[in-house]
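Heads up, one of the protein chains got dropped from this complex, but the rest are sitting where they should.
And now, chain A:
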Amino acid sequence: MTEVLATSTRPTAAVPLRSGLLTGIDSIMPVATVGLMVFFAVRESAFLTADNLLLVALQSAPLMVVAVGAALLLMCGYIDLSVGSVIAVSGVCAGLTFNAAGVPAGVLVGLCVGLAFGVLNGLLIGYLGLSPIIVTLGVLAAGRGLAQVLSPDSLYGFPDAVLEFGSARVLGVANLVWIAVAVVALGGLVMAMLPVGRHIVAVGVNSRAAYLSGIPVRRLVFGMYALVGLLSAVGGLMIVSRLDSAPSGTLGAGLEISVLTAVLLGGIPYSGGKGHLWRVVLGVWLMGILTNGITLMNVSSQLSQVLTGLVLVLAAALEGIRSWLHRSSH
């Protein structure tokens, strides 16, 4: 949907051959993902079961929530590398509050902390024009340090409601998966139906032109960072509710790389200006099944790293070919 804006001035009278070619190109990643699933299904009978696929969805849910925010931000042409630490600080602050003031207060505090970090990033990048990479890398380091200062040890033993929420199901599907579905649906709605969706892409295509056409670029960037901060806190709370623990040293550690990988696999370029959320969902799913399949196959640790790297490089190459063919066919 968003790519339409970026390509709206292009000729629309595509010949059927070209149309067919583009459809085929667009299907590369979905086909590759299905191919990987078939491979795992053949190798491991436990892979292609409803329970296992629901488990992949559950384990991918926190990543999915954060990736939606990061995807919208990258479409806007900006990047946030601080999400792993924002998850840690939000989770730790929520954990500290759970035992002191109850679950609702803990959730509220966790969300506010995530939002505060997002606002900080937004102010520094959106309004002061500082480098997104430098600022968010700084917040990544500072956030992890802050989490460890606030809680040098693991926080655990939260009220029962925390773990109950993290493990409860509705219609056979985990609560956390429903949260991820809701976030994806809202993200899709924003991009498809609301003007802000078009503004995000417009800023990503050319922020100067967007500004001149009346889009409040700074406010939009500020808002997008705040959103990513908030969604990181949601992701952090999701992980904490599954673990019933908030280990400040490892909570969310390295998640920024997983988020970035999923978003780039989803075909959103660094420069922004285009992309589809459903492809990001596919990127998250691909990473989920890869981890799951490797665990099921009991692949040795060294080999699993090689396999993971190879599959991700292959997926990125396929996505690159898709983008290149897309550009050259217009």
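Assume a residue touches a chain if its C-beta (ideal position, glycine included) is under 8 Å from a C-beta of that chain, and two chains touch if they have at least 3 such contacts; residues count from 1.
To be clear about the criterion, contacts and distances are computed from a predicted model.
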UniProt lists the protein of the undisplayed chain, choosing from "Sugar ABC transporter substrate-binding protein", "SRPBCC family protein", "NADH-quinone oxidoreductase subunit J" or "Cytochrome c oxidase subunit 1", as "Sugar ABC transporter substrate-binding protein"
Among the options A:37, A:72, A:103 or A:120, the absent chain makes contact with A:120
Among A:141, A:192 or A:212, the residue in touch with the chain that has been omitted
A:141
Taking the entire complex into account, which one of A:149, A:173, A:212 or A:310 touches the absent chain?
A:149
Residue by residue, what part of chain A touches the chain that was omitted?
44, 46, 49, 51-52, 55, 58-59, 120, 123-124, 127-128, 139, 141-146, 148-150, 152-154, 156-157, 163, 166-167, 239, 242-245, 247, 249-251, 253-254, 291-292, 295-296, 298-302, 304
